[in-house]
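Missing here: one protein chain of the complex. Every other protein chain is in place.
The first chain written gets the first letter, and so on, giving A, B and C; residue counts start at 1 in each chain.
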Amino acid sequence: MSIFGFRISPSSAMNLDTIDRSRFEELCRIEPDAARCMSCGACSATCPASEFSGMSVRKVLLCLQRGKEEEAFRMMNNCMLCGKCTMVCPRGINTRHLILSICRIYDKEDKR
Amino acid sequence: MIYQGKQKIWSDYQKEIPDDHWFYVRSCIRQNFFPGSERMMMEICRNVLGKDFYETEHHTTCGGIAYHCDTIPQETAMTIVARQFALMTEAGYENYVASCITSFGNYTEILETWHEFPELEAKIREMLWKACRKEFNKPKYLAHSSDLIYKYRNDIAEKARFRLVDKENGEPLRVVEHIGCHYSKMFPSKGVGGAEYPYVLAGMIESWGGNVIDYPERRHCCGYGFRQYHVKANRGYSLSNTHKKFESMEPYKPDMIITNCPGCPYFLDRWQYVIAEMEGKTYGQNGYGIPVLTYEEVAGLVLGYDPWDLGLQLHQVAVEPLLDKIGIEYCAEDKYKGLNRKDIMRPGLPENLKCF
Amino acid sequence: MKEIVVIIGGGIAGLEAATQLLKLGYSPIIIEKNDRLGGHVARWNRLFPDMTPAKDIVDDLIASSKDANIFLNTEISFVNRLKDSYNVMLSNGISINSRFILYTTGFRLFEAQKKEEYGYGVYNQVLTNADLENWFNTDKDKRISGKDIRKIGFVHCVGSRDEKARNSQCSKVCCITAIKQAIEMKEKFPESEVFCFYMDLRLFGKKFEDFYTKAQRDHGIHFIRGRVSEVSENINGQVIVKAEDTLAGKPLKVTLDLLVLMSGMVCNPDSTKAASMLHLPIDSDGFLQSSDNVFHITSSPRKGIYYAGACTGPKTVPETLAEARSAVLDIHSEITAGKK
Partner (left out) sequence: MREIYLSGYSNFIIPFMIGMIFVLSWCAIGAVRIILQLPADDRKKFFLSLINPRIMLKNIRDWFCDCLFHVKLWKRNKLLGYMHSSIAFGWFMIIVIGHIEVFLYTPERMHQVWYPIFFRYFVAVTENTMKGSFFFFLMDFFLLVILSGIVLAIVKRIRSRFFGMRRTTRASITDLIGLYSLWSIFPLRLLAEGFTADISGGSFLTKSLNTVLHSFLSDQMNMLPTWWAYSIALCIFMCILPFSRYMHIPAEILLIPLRNAGIKVRHARKGIAKLQVYSCPGCGVCIDACPMSAVKANIKDTTVYLNRQIKRYNERRIEEISDKCLLCGKCTAVCPVGVEGDKMRIAQRSLRKYNLAPSYANIDENILISRCNKFVNTSNTNVTSSKNQKVIYFSGCMTALTPAISKATTSLLQKSGISYEIMDKDGGICCGRPMMTAGRIEQAEEMIAKNTAIIKASGADTLLLSCPICYKIFKERYDLEGIEILHHTEFFDRLINEGRLSVNKEDKKYAYHDPCELGRGCGIYDQPRNIVNMAGKLVEGEKNRKESICCGGSLGSLTLSFEKRKALTENALNNLRIASPDTIVTACPLCRSTFNRYSDIPVKDIAEILDEATMKRKR
């Protein structure tokens, strides 16, 4: 194999054909409201942890749906479970339990 | 794929192309990459079809690459182009044909800009006059040289010795057509067949007996992208795009790729070697690559010209399997003999990509 | 003698106007260029938000307006303006004198093949909302029937809010139609995954938001905020859709078995033609221009000429019906005011 000094970079596209959404579906079974997010961003704006780790429930949900789990975990790292997002959610999503459920279902190590 | 649907779109994007009397301008880089191509264009148009094609040694670059790389302002590019038009006017021609896709795109863009902003055209006229005391008329018709081969495709097919079919079973060859981005993506109405499903190369392939294959990444850029390839840090990105195209066309088992742009055939050809060396993957059959040819080369092949006179030995991917499939005779020993049988030396062979 | 009112267009607006005019004791004349009544709604299967069968609505309207004079397969050859009335010449040679003309010329569905990048008419598995409704009605479409449909995509705003397609207006009903059809498809193919590609979700009407919530939670329909940029076909004949997920800020692609394009409402060239005969003003969006867009949406600037329904812009079914009634009331008040 020759060394050229550059490589084929992996595609940045999210390929929905290859993303494994089984855990997200599991999450939706426990938290049917997870699917009801309309991405308004109120949760992100009010989150005290967003300052530290860029936490945003909206983005977490989206990342999990689009196979960007690592990104979601990174954001969730500073979640304090304070419940401000629950208070401001216009759809009344129980974000606190949602976050706890994510913490239970998903696993950093386990790459399904 | 619904063929009638595409035909309907093609019928919407018909371009008027005069039959004769063209002022021909060459590409800056094609002569280095595929030296046989432009020569073959002249050969076919002048000698085979007997058309009037004029070219002058005084023409320069169109400034397209510099313009797209943001190194010169558009006015500069316009003045360069204005000078080319002046050469055409001086020579007494009205139809302007460019060999290069980027030039063609550049000319189209400039003519459209002048059309929208006549004051800019006046300014350029003034600048050209100040710079070299020349005046010009805008070309009446602007074409890319593939437009002309498209126009003459049936004449060529009549005179052809070979067709793009498998000589063993008469099956049409599976041909990938790749259109240069600047051909019609900017101005769909200026290309034959529009931007989504351009017909220019597809028409040639159909006339010459091949079968066009439509793969998902058909519209995707070859990966050249001036700003990508020329900066080494971005070169991987350039390669990735080509890789994406090949991955996408692979299941269709193409026999060959026809292109109409200076950069595309070069990158589609050479990157196959790089991918083979990096990943060990080849896209042709039996460890070969997929031969990438310019439309002039294909025209030359079907007309029966000697492959080595067309410069096919300068391709990275071996063309011999394709020639065998069509049944074009060639002399393997003569591959690396140049003009007057002068030895041009054999290149070293790659590890993973099968070549001769 | 009964006052004659000429109604141009036999869609739901025309039929409802005729019904109301009959009730008020006038003599409506419906001129319809097609061989059937009911317009676009007659081709639809069920209507949001109550999933009312469209056929019921159209049948009711046809039944209630059966006493009107109806000319099918008829177009307007020309209209002359007389002193205080209009002379309408029909293609079948009949000439009508009337003081009132009601335009219920409606809209035309955007021709999806104009968005070449979506490949309607080029790729097998791409169809429009109208095709899908047709399939719901007839169960005949070789693109769907008998196929193993596992992934379905809906592209919102096809030809709407698109300067390139020369329609900058929002077609108003496509979002909710897409959600309705997505739910219906999910019900027909419970194992399938459904993706809706939207730019904005405009769910303004009564119960529309409930539909959205239902689609999200009960049917697990995926909403992706991003406009589909191009569609291609793979070797199995499936379509590959590319879009940017603008919320994630990342490009995205997905292979689908079926792609439904939500063709929007655009102005009907026939209504433009009919309007030009009387030099009625056309709005910048190509639809007929009302006297004003707040108070007199059903009035034209010209005396005796009224509009109802989607000829003045995209409308929902209830809005169209309401406008038809409102226009009839306008006509009625003008007639009774004249008598005094």
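Quick note on the criterion: a residue touches a chain if its C-beta (ideal position, glycine included) is under 8 Å from a C-beta of that chain, and two chains touch if they have at least 3 such contacts.
No experiment lies behind these values; they were computed from the predicted model shown.
Shown chains touched by the hidden chain across the complete assembly: A. The set of chain A residues touching the chain not shown comprises 33, 46, 48, 51-53, 73, 76-84, 86-89, 92-94, 96-97, 100, 102-110.
Note that in this section only the chains that are shown with their structure count from here on.
For the interfaces B-C and A-C, the C-beta contact count is higher for A-C. The distance from the centre of chain A to the centre of chain C, each centre being the mean of the chain's C-alpha atoms, comes to 39 Å. For chain C in complex with chain A, the touching residues are 195, 201, 212-213, 216-218, 220, 222-223, 225, 242, 245, 247-248, 250-255. Residues 1-2, 4-11 of chain A are the ones touching chain B in the complex.
Of all residues in chain A, those touching chain C in their complex are 12-17, 25, 28, 32-33, 35-39, 58-59, 62-63, 65-66, 68, 91.
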